[in-house]
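All protein chains but one are shown at their positions in the complex.
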Amino acid sequence: MCRFLAYRGDPVYVADLVCAPKHSLVHQSLHAEEAKTETNGDGFGIGWYGERPEPGLYREIRPAWSDENLASLAEQVRSRLFFAHVRASTGTATTRANCHPFKQGRHLFMHNGQIGGYARIRRKLDALIPDDLFEARQGNTDSEAIFLLALANGLAEEPLAAMARTLAIVRAATRSADVDEPLRFTAAYTDGESLVAYRWACDDRPPSLYWRESATGLLVVSEPIDAEREGWREMPRGCTLIARPGRPVEISCLNAAMAKAA
Amino acid sequence: MCRFLAYRGDPVYVADLVCAPKHSLVHQSLHAEEAKTETNGDGFGIGWYGERPEPGLYREIRPAWSDENLASLAEQVRSRLFFAHVRASTGTATTRANCHPFKQGRHLFMHNGQIGGYARIRRKLDALIPDDLFEARQGNTDSEAIFLLALANGLAEEPLAAMARTLAIVRAATRSADVDEPLRFTAAYTDGESLVAYRWACDDRPPSLYWRESATGLLVVSEPIDAEREGWREMPRGCTLIARPGRPVEISCLNAAMAKAA
Amino acid sequence: MCRFLAYRGDPVYVADLVCAPKHSLVHQSLHAEEAKTETNGDGFGIGWYGERPEPGLYREIRPAWSDENLASLAEQVRSRLFFAHVRASTGTATTRANCHPFKQGRHLFMHNGQIGGYARIRRKLDALIPDDLFEARQGNTDSEAIFLLALANGLAEEPLAAMARTLAIVRAATRSADVDEPLRFTAAYTDGESLVAYRWACDDRPPSLYWRESATGLLVVSEPIDAEREGWREMPRGCTLIARPGRPVEISCLNAAMAKAA
Partner (left out) sequence: MCRFLAYRGDPVYVADLVCAPKHSLVHQSLHAEEAKTETNGDGFGIGWYGERPEPGLYREIRPAWSDENLASLAEQVRSRLFFAHVRASTGTATTRANCHPFKQGRHLFMHNGQIGGYARIRRKLDALIPDDLFEARQGNTDSEAIFLLALANGLAEEPLAAMARTLAIVRAATRSADVDEPLRFTAAYTDGESLVAYRWACDDRPPSLYWRESATGLLVVSEPIDAEREGWREMPRGCTLIARPGRPVEISCLNAAMAKAA
């Protein structure tokens, strides 16, 4: 499992959310509270939007808690939209290319969860990714495969429907491979403008997800980064949060979209 | 391109061949003479047979020339059969999983060369690897794909014919994808007993390969590791060297085997 | 804090003690039970004696739990005497040179604990190390300084008295610098023949230490590596264990030796 944080709003320093809070993501790399694994030390990454249309990306195989570069970068980078992720591997190697977030052009994606039985359907999923996107595959995680597949399914245009289609495809693949292990999927996606978050599982145990909105910005996190519990709302299971520029946050039913996709 | 060394014979310290000689492999990581690239600093690896049927493996993303662990390990490990490789990436990321040699059970493989246009046929080759071997794929190099494909084609039983079949398959795939870039393949393989080396290219420029045999052992190298040029024999293009336990070294024609395989 | 393991006896594979047991050192890198910090993910190291007088050394900045090289090396290396250590930094950077064990010629040393207020006496301690040993200083930990200082004080000849002198010197330095934080020192040392372990603190809280002896070997560990609690003996506080070749294990009073040294 993993822990992540996504922010969209007035520009803030990455450190103010990722490093400084009492239960910051960096702190969660050593002491997560609501995750299957307390330690998320198998690499980490941040992706942020600055002055360019494409985001910057810094991913490393060291634990986040001891990385001097992350500390310095987070102090310097001020961004209106960024993703941060600390990784607990579910089997694939600790390489930069397997660290989240994943970047494809102006898009970022990160994931917390697991495709049960991924090894048995890995090639099948790869075969569904169009050539131009497949050439961009750098690592070998299930998460990167889902991202590229979702992009192929129209993620940029219809983030809810495209992810519903993608999960339905993955689910069908695991079923036909007689996989028993569950498919669990808590994730975040952005095209550089909208922020989208998903919380879904084929059983009733999707990884935790919370969000908090204020006049200045929206925060989506695996677990609250501070003790001010009142502001945090738990994301309902089987739902998708979509925050488009200049519009209120929408919560939609992902289960329904999947039923429609199937 | 890359540089490599393979040894089979009376047990010797790895350092005696990999670190100590004037033009050792470690020296070649900084100053190769017969390679397309002088610097081979994109990771390295050693694989060696000790007391276990399966070989040990140490692969790192740092340049070989500055790795204290390699220096210490090579001082300690004494082996009757080992592979060493310094890497110059032809496009894939610098990760341990992309460093040579590759290990599968008791088998080791390393490669110097390139599948031209690999990005366009990568998925096609992956699809040809049987499930059980594909699950062992850890990185995303062309070299690892060839190794797994060759194992599927019978590498352990018929090292010459199986590699001929494999190269014919790869060649057919690049042709049907209208690839212009050449397929170049200088490589070494062992099952823990026999040592096999290949030198082949679809054009007339396979990467360099030399061998030297003495009463105590056989050495196969990308380029001579010392100035005693008399002992070294250049491996003919389009050929395979097979050194089976207790039998003299055989040089066979790989081109002929490929013609037969096609 | 950190966790460590030392073994002397009939040659065994490192993996059998460091990786395989239920509560192995690799397991302790993620889930230590008796340490101040549960996670020991700031690098690790192993040092082992093989066919050479000097030991081999493999130290890495990644967490032990995800290092493929450690897993492979521990499978291959069979040794009559080896040290293994997983690190939780007390302030110094995560570099190989700061990872334990430290090697000087044929000597190995590793430490679990901390010199309170080290930053304030670091240069003073450095100044006490003779030139030839100081040139060997590679990192900047308190642990390496103690090791070199102890060698200068006669560690190889009188492991008890020399360490008593060294700790007395360090203690005097911290006192004269008005340091409040405690000096805690649980450590192991070997010259390639004898195995020595220390457990001492200026307060009553030295890091934990256990040992187990059998007909085939002696094991000294930060915490038991398996549930067979009967075999394990807790090392008394303020004591030193000395296991010389062909002689029974001796437990001596370090406190008394320090009183004498002062």
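Read from first to last, the chains carry the letters A, B and C; within each, the first residue is number 1.
Heads up, the rule we're going with is that a residue touches a chain if its C-beta (ideal position, glycine included) is under 8 Å from a C-beta of that chain, and two chains touch if they have at least 3 such contacts.
Remember, predicted model here, so these are calculated numbers, not experimental data.
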Revision key, fill the gap. Missing-chain contact among B:P21, B:G41, B:P101 or B:G139 belongs to B:G41
Check your understanding: Looking at B:S79, B:T94, B:T174 or B:S208, which residue reaches the missing chain?
Key -> B:T94
Exercise for review: Out of C:D10, C:E33 or C:E135, point to the residue that touches the absent chain in the complete complex.
Suggested key: C:E135
Study note, to complete from the structure: Touching the unshown chain, subunit C contributes residues 93, 95-97, 119-120, 122-123, 126-127, 131, 134-135, 137-140
Point to revise | Sites on subunit B contacted by the missing partner chain, in the whole complex | key: 30, 38-39, 41-42, 61-63, 65-66, 68, 89, 93-94
Check your understanding: For subunit A, which residues lie in contact with the unshown chain of the complex?
Key -> 48, 50-52, 54, 56-60, 68-69, 72-73, 75-78, 96
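Assume only the chains that are shown with their structure count from here on.
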Practice item. Check each residue of subunit B and list the ones that touch at least two other chains. Key: 96
